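Up next is chain A:
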Amino acid sequence: MNDANDAILGARDAAASTARDAILGALEAAAPPAPDAIPRVGAGEMPADPTGVLRERLDQNGGTLVEADGADWLACLGDAFDVGSFTNVYCAQGDMVAGSDLGSRGVGATALDVHALAPLDLCVLRAQFAVVENGAAWHVPASPLERAAALLAQHLIVLVDASALVPTLHDAYAGIDLGGTGFGWFLCGPSKTADIEQALVLGAHGPCSMRLVLTSS
Partner candidate 1 sequence: MGHVSRATAFVAEADRTTWHDQVLWFVRAKRDAAADSVPEWESLRDEAAGVKRDALSRLPALWREFETRATEAGAVVHWARDAAEHNRIVGQLLEHHGAQRVVKSKSMLTEECGLNPHLETKGIEVVDTDLGERIVQLRNEPPSHIIMPAIHLKRGEIGELFHAEMEAPEGLEDPDALTAIAREDLRARFLAADAGITGVNFAVAESGSFVVVTNEGNADLGTALPRLHIACVGLEKIVPRAQDLAPFLRLLARSATGQPISTYTSHFRGPRAAENDDGPTPEQHIVIVDNGRSRLLAEPAFREALACIRCGACLNTCPVYRRSGGHSYGTTVPGPIGSVLAPSRDPARHAELPHACSLCGSCSDICPVKVPLHHQLLTWRSHLAEGGHHARRRRLAFGLAARVLGDRALYGFATRAGRAIARRLPSRWLDALGGAWSRSRAMPPIPAKSFRDQLRVREEATPEERQP
Partner candidate 2 sequence: MSVALFVPCYVDQLRPRVGLAALDLVRAAGHAVEFLDEAVCCGQPCLTAGEDGRAAALGRRFGELATGFDTIVTPSGSCAATLRSHLPRWSPASAGTAERVVELTAFLESDGSLPPPRNGFPHRVGLHASCHALRELRQGSPSETREPPREDPAAALLRRIPDLALVDLTRRDECCGFGGVFSVEEEAVSSRMGRDRLADHRRGGADLIASTDVSCLLHLEGLARHDAHGGGSPTVLHVAEILAEAQLGAGWLDRHADETSIPLPSNRRVTDGAR
C-alpha cells in the first residue's frame, strides 16, 4: 500500500503543484477587500433552569435526559431499559458505575477490530461536557473501537457530569482544542432521519436510542 501511495504522490506532485498554484493564484487575483470588523456574539448566559432546557432540547433531538443522584445512575434508567439483559456491551471506562458489574462484555470486551463490534447492544461513554442550548455532548473517543462502538451499538448512553454544562456552542468552542484532537464530536441523540415524507424515524443507521445521564460525584 505504501508503494501505491508513493506512486500517487510522485505522479501527483507534478500535476498537483500546477493545480495548487493555479488555484491559489486565481484566489489571490480574485480576493475581495477585507470587510469591517466582525461583530462577535459573546459568551452565553446559563438559563435559570439549565436542566429543564437541556431536557427539552434533547427531547427535540430524540434523546432522553436522565438525572442521576449520586453514583448509581443505572438505577435511574427505569425498569423499561434493562442493561442486564444486553449480551454485548462496550463501556468506555472500566468502572463506570461504582460497585456495579457493568463493564464491557461480549464483543464489547473481545473485539480487536471495529467490524467485530457490529452485534453490539449497548455502548456507554463519558462525555467531557454538554451544551444546554442544543442538548449536545462533546465526546472525544479514546480509541477507534470506542468511536465505532458508539455508532454500531443499538443503544447509547452518554454520561456527563452535572457540573460540566455550558450555555452555548460559543462557550463550548472556547474549551475545545481542535489542534490537539484527532477526532471529537458533538452527539445529541440517536441516529435519525426524516427523509421519508418528513416523518421522524429514530435509529437510521446508528443507535436507536440515546440517553444523556447527568451524574454528580
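Behind the choice of candidates: all candidates are chains of the complex that A comes from, given by their letters.
In the analysis below, contacts are C-beta pairs under 8 Å (C-beta built on N, C-alpha and C of every residue); 3 or more make two chains touch, one makes a residue touch a chain; residues count from 1.
Fair warning: this is a prediction, and the values are worked out from it, not measured in the lab.
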For chain A, as assembled in this complex, the candidate in touch from 1 or 2: 1
Residue numbers on chain A that touch candidate 1, as the complex places them: 1-2, 4-5, 7-9, 12, 16, 19-20, 22-24, 26-41, 57, 60-62, 112-115, 118, 131, 133-136, 143-145, 147-148, 151-152, 168-170, 172-174, 176-179, 181-199, 201, 203-206
